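Removed: one protein chain of the complex. Kept in place: all other protein chains.
By letter and in written order, the chains are A, B and C; residue numbering begins at 1 in each of them.
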C-alpha cells in the first residue's frame, strides 16, 4: 500500500503501537494479554496488535493490518487472537473507530460474578452515563464474542462491556477514546469494589447522572484546539 | 503581564505544573482527571491545570491563569472543568493558597458510601486533626461544589473533604500543602479501609488526637530553614 | 566448561538472570525472595539464582550452575536455598525445562488457606486448563518440597501449584514459560480473590474450559516465527 492510504496506515500503526503503552502504564494487562485496534477511516481495514508479542517489543512495524473479516492484509505476524471480535464490532458499528480488550483485575472480578457496575460515582456518570453492563459468556474463535459486545453496547451509553467470566471490551470513536474507556472502566470498577466491600454506596439521582453525562460528553476538554481530546 | 507580578506568575506556573507529577507518582489520578491550583498571592488570580490535557504534557506554558470568578486571564487552553470550585474556595477562604482535586480510589470509596473517615491512626491525627469529613452531593458547573467544600471545611481542622459520590478536595496555605493533604488523605483512607475490612479499629483518646495535631502542626519539619516545609 | 556446551550455558545464564526482572516488574517478589532456574538441555545440569543476592545485582556472571542433585558445578556463589526443590523437579519430570518459585501475594493468600483456585475465568482456562491446585505443607532443606510439587502437578494441566502456607512453584518447557505461568498465576489469584470477596463467581461449563485450554495451547501466539512464544 502506498500514497495517501499508506501514510494513513503508517500513522495508525504508530498510534496503535504507542497506545498499548497506556495498558501497561495503568496495569491493565499481564504478560501479552490485552490488545488495541483502530479502524482505518474510510477503508474496510483495521490495525491491530500481533498475537503473543511482548509489550516491550510492540512497535509500528509489527502491528498487523487486517480486513474486517480478520484476514491479514499487511504484516509479518499473526494478528491478536481476539481479531475476530474486533472485526465483528467494526462491521456492525460503523461509528466505532477503536476497540480495546483487557482482563483488567477489578473489572474482570465483576465480570466473573456476572454483575454490572451500578453508577455510584460522578466519574462513572461522566464517562459511562450510568451502569457498566455485563455481556454474555462467549467462546473465542468465531463471532460469538463480537456479537455479545455489539448486542450489549448497541443503544447503551457505556463504551465498556464486562464479558462474563472473561474481561473488558471497550469501544470509541478512535483508538485513544477506547483506551481511555478501558482505563476509566478499571478505575471505576476498583472504586466501586472498595465502596461495596465495607457497605452500600449511596445512589445518585438518575437525572443527575443524565446531567453529568451530557455535560462531560459536550463540554469537557479543549474544544477549539483539539475537538477529539477527552 | 510583566515585571514583578509576571515573574511571580511564571514561578507559580512552574510550581503548579510540577506538583501535578505528585498526583501521578502516588497513583491518585487516572487519565486526565484531577487538578491542582495555586492562588497568586496578593492578586485576585489563580494558576490552574488546563482541561483534558495528558499529565505527561503538563508544563508551565499550558497552565491557565484565571481570575477568582474563573474567567481566563492568560493562557491558550480552557481551564480545568473544576475551575469554578477552586475559584469559589479562594473567594470564600482568604487563608487558602492552594486547592487540589482527585478521585483517588480509597478516599472516593468512602465518599461513595457517604462515610467520614474516623480517626484511628496517629498519622491522621497529625495531618487532619481528627476525622476526614463528608461534603454534600453537588453537581459540577456552578458554585455548588465550591459551597459544599467551604461549608464542610470552615471551622474544621481537616484540610480534606470527601465530596459525596464524587471524590476529594483538599486545601492548604499553598499548593504544595494541598497536594500533601491529598496524598495523605488517600494513604489514610487506604489504611482505614483495610483496618475496617477485618474488624474494628481501636479508638484513640480525643485528648491524644489533640496533642498529636498540635505537635505536628507546630514542631514537625525544618523550622528555621524552610518554615512552610511539611 | 568450554566449547558448544559452554556457549549454551553462557546463554542460559543470560536468560535466567534477565527473566528475574519479570518477577520484580510484576511485583511477585520482595527483597531477595523468589527464584528462576533453567535446565541445560541434554545435560544433567541447571542454571539457578544465587541465594540472598539483590535483584538489582543479578547478572549472568553470578548465576550458579548445579547438577541435578543440587551440587554446585560452576559459580562463585551459593545457589538458591530452594535448589533442592528445583533439582527434584528436573529429575522427576524430564519434560520440564524451567522452574520458578515466588511468594506472590494473592496466590500465597490462597496457599495460606490451603484453598485451590477454582476456574471462573477464561484466562485461567487458557493457561491452567482448570483449577490451580494446592500442594502439601513441606519443610525446606530436603526433597519434601520437590516431592510435593511433582506429586501435585503430575497428570495435572496446571503448570502452577500453591504449596500450603508457603507460596507458588511453576514449571514450563523452558524458563520463560515457567515465568509466564508465575505471572499469570498471580494475576488469576488476584482476580479470583476480588471476585469472591463480593459474592460468588459464576461457573464455566467444563466442556468450555476444555475448549479454551485446547485452543490456547495449540493456536495462540506466533506459530511459524517462534513456536515456543506464548
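Remarks
We adopt the following convention: a contact is a pair of C-beta atoms (placed from the backbone, for glycine too) under 8 Å apart; a residue touches a chain by one contact, two chains touch by 3 or more.
Keep in mind that what you see is a predicted model, and the values were worked out from it rather than measured.
Every shown chain that the unseen chain touches in the whole complex is listed here: B, C.
In the complete complex, the hidden chain is touched by one of B:121, B:140, B:153 or B:171, namely B:121. Looking at C:77, C:91 or C:173, the residue that reaches the missing chain in the full complex is C:77.
Remark: the residues of subunit C touching the chain excluded from display are 30-33, 50-53, 76-78, 81, 103, 105-106, 108-110, 112-115, 137, 139-141, 164-167, 193, 196-197.
Within the complete assembly, residues 26, 120-123, 180, 183-184, 187, 190-192, 194-195, 197-202, 204, 208, 211-212, 215, 219-223, 225, 229-230 of subunit B touch the chain that is not shown.
The rule is short, and it goes like this: only the chains that are shown with their structure count from here on.
Between the two copies, subunit A and subunit C, the Cα superposition rotates by 90°, quoted to the nearest 5.
Once the centre of each chain is set as its mean CA position, subunit A and subunit C turn out to be 31 Å apart. Per-chain Cα centroids separate subunit B from subunit C by 45 Å. Shown for subunit A are the residues that touch two or more other chains, namely 197.
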